[in-house]
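Excluded from the complex is one protein chain; the other protein chains are retained at their positions.
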Amino acid sequence: MFSTHATNGTAIALKQTKIYGVTKKSDFSQKHHLLRFKNNRTSKDMIQCRAVAVETFRPFVKGEKFQLDDVIEAQQFDRDILGAIFEVAREMETIEKTSRGSQILNGFLMSTLFYEPSTRTRLSFESAMKRLGGEVLTTENAREFSSAAKGETLEDTIRTVEGYSDIIVMRHFESGAAKRAAMTANIPVINAGDGPGQHPTQALLDMYTIQREIGKLDGIKVGLVGDLANGRTVHSLAYLLAKYDDVKIYLVSPQVVKMKEDIKQYLTLNGVDWEESADLKEVASKCDVVYQTRIQKERFGGRADLYDEARGKYIVDRDVLGVMQKHAVVMHPFPRLDEITVDVDDDPRAAYFRQAKNGLYVRMALLKLLLLGW
Amino acid sequence: MFSTHATNGTAIALKQTKIYGVTKKSDFSQKHHLLRFKNNRTSKDMIQCRAVAVETFRPFVKGEKFQLDDVIEAQQFDRDILGAIFEVAREMETIEKTSRGSQILNGFLMSTLFYEPSTRTRLSFESAMKRLGGEVLTTENAREFSSAAKGETLEDTIRTVEGYSDIIVMRHFESGAAKRAAMTANIPVINAGDGPGQHPTQALLDMYTIQREIGKLDGIKVGLVGDLANGRTVHSLAYLLAKYDDVKIYLVSPQVVKMKEDIKQYLTLNGVDWEESADLKEVASKCDVVYQTRIQKERFGGRADLYDEARGKYIVDRDVLGVMQKHAVVMHPFPRLDEITVDVDDDPRAAYFRQAKNGLYVRMALLKLLLLGW
Partner (left out) sequence: MFSTHATNGTAIALKQTKIYGVTKKSDFSQKHHLLRFKNNRTSKDMIQCRAVAVETFRPFVKGEKFQLDDVIEAQQFDRDILGAIFEVAREMETIEKTSRGSQILNGFLMSTLFYEPSTRTRLSFESAMKRLGGEVLTTENAREFSSAAKGETLEDTIRTVEGYSDIIVMRHFESGAAKRAAMTANIPVINAGDGPGQHPTQALLDMYTIQREIGKLDGIKVGLVGDLANGRTVHSLAYLLAKYDDVKIYLVSPQVVKMKEDIKQYLTLNGVDWEESADLKEVASKCDVVYQTRIQKERFGGRADLYDEARGKYIVDRDVLGVMQKHAVVMHPFPRLDEITVDVDDDPRAAYFRQAKNGLYVRMALLKLLLLGW
């Protein structure tokens, strides 16, 4: 998946034209809302940041403009683009904290097309849009309510909804749905999670949080804890961390939900030093970041005994906190059950509520970049 | 239904006062939000465009102001009012394409009161309102969620909701519900579909699309294809087409879902030349518009065999496209299953996505006319 297109930028760019419909995308006459604000930019001084293959298309040059068309999967970002997004996210943090709302996206309309519910993610995107002066069309449960129930294809829905708005934020229950939507739409699409597939904005906010909390990404030591087999957040995080130098990853999980081989191989191939450990405390004492995750009951079928055993095995509590370094932090993608005890919340190293808030800044940054450009 | 009020304008207008509560409606002191923007108009130079009987109330004089109070059913519009609405819709198209949102409805609040889900229609109305600077209160599923579940009457709900907003867009599962709402409300009501009853904004956008695509409505040749027995869009379209001169309608449908007698009689009485045909290709070669519709599975009960037979009978594909004239178009009210094959989509004569987009312009026009007047 990640190495296939790591050869020749030009060739891949051409391939992408077919696969992702870049030709249609760049037909700016159809993107009238965007056209009006984009026509002062030429494609020559942009790096096309299409889903997939972005990192190999053309090297990102600091200071050079780039154009983000869609946000589909974590792999589409290289460290330069990540750095650029984080820079904008930091600006957004300032905007949100010091003014009563920016108006830079005034007149823009975002559709949140959620085929499965995710209140947290939806509210975060809608808040991001409104904090920048934009407006929102909401669908809390498109699966039940839309024409989808009558058998309409996703493509037809997208071609209708793109007529009503300037950007689509989509959550879907099927892996790959976001790519299909992006290939169809003449307006930007953001993947807000597609089934067991990708949830790239979560990966971005996790990376942004590490950068903000620890001050660096190169040379970082991260302990991934909990359900490493099924959690898509830890997978995306592992992929993105592999883009940085001297990264060390500790894997701490119950036996039944261990990290899968393909990701461990990917880490090795990309020069990431990783090791598995059964000793959370020891790992915690060495790490900059303890990234805890929820054991997902739904993955255990009827085996409540296995679930209970896995769930209770690695808990971040005040004891774990006690061995952690002063500068280190605890992160969690939420929702949390009891894998972090509530008495940890008041410690300044509990970064998970700040992490949730960072989701707002990263999403504000993406909306700004997709609608107004760099 | 349609001819009963085609006799004496004055008599009917008086009757309407009782039936539709025009007296209450014109009590502007209750319509404070509207009052402020309406008091420069006198009732003398308006044509009352009430639901029903409008066409007979007073002849519409070009250039003269008219007042649209509610949008309840297709029959309330005559060709002069249709022309005026389409003129405004065309202006809206310009606004939407050339500016980052108008602010003419700034400060106005629309309630979308949907007693049954229809994501497409809801988003279209909400987009229309927001593109004009207005705001929206949304109810995606009023039937389950509202006081209706506790037995509240529609009238009580309307009298409450009108206190919170300036205009109500209502979708309901019962035929006639929109009329009841309009009779109760002191603010404008738009019918966004009431059960098997009316869906007038769909009819308006269909007519506007024909006008936009073909450039005329008089002398038009339209093929209505698919489920002509149950589809309310084809019925409304037939009624509205009958207001124009030299119209020819071809009816192409499986035997089990043929156009009903009352509508055929209505067409004959109103001077529309119509004929039934079993040959889609021959019809397609003659028409300006091929209006395809979905065969609705839910109408066939358990008879899957009958449904499958009907569904496969008339498909618009590249073969049909091949015999169509260069200026002709294919339309569809959506959602579509396979009654138009996807390889038709790229042909410039595939007008159905433009048609969906026209729904936005027509709804923008109606909101403008209802809230600000002509």
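Some notes on this structure:
Order of writing sets the chain letters: A and B. Residues in each chain are counted from 1.
Criterion: a residue touches a chain if its C-beta (ideal position, glycine included) is under 8 Å from a C-beta of that chain, and two chains touch if they have at least 3 such contacts.
Computed from a prediction, not measured in an experiment: that's the story for all the values here.
Residues 32-33, 36-37, 106-109, 111, 135, 137-142, 144-147, 150-153, 155-156, 159-161, 163-165 of chain B touch the missing chain (whole complex, contact as defined above).
Looking at chain A, the residues touching the absent chain are 97-101, 117-120, 123-124, 126-127, 130-131, 138, 140-141, 294, 334-337, 342, 353, 356-357, 360.
We take it that only the chains that are shown with their structure count from here on.
Rounded to a whole number, the gap between the C-alpha centres of chain A and chain B is 41 angstrom.
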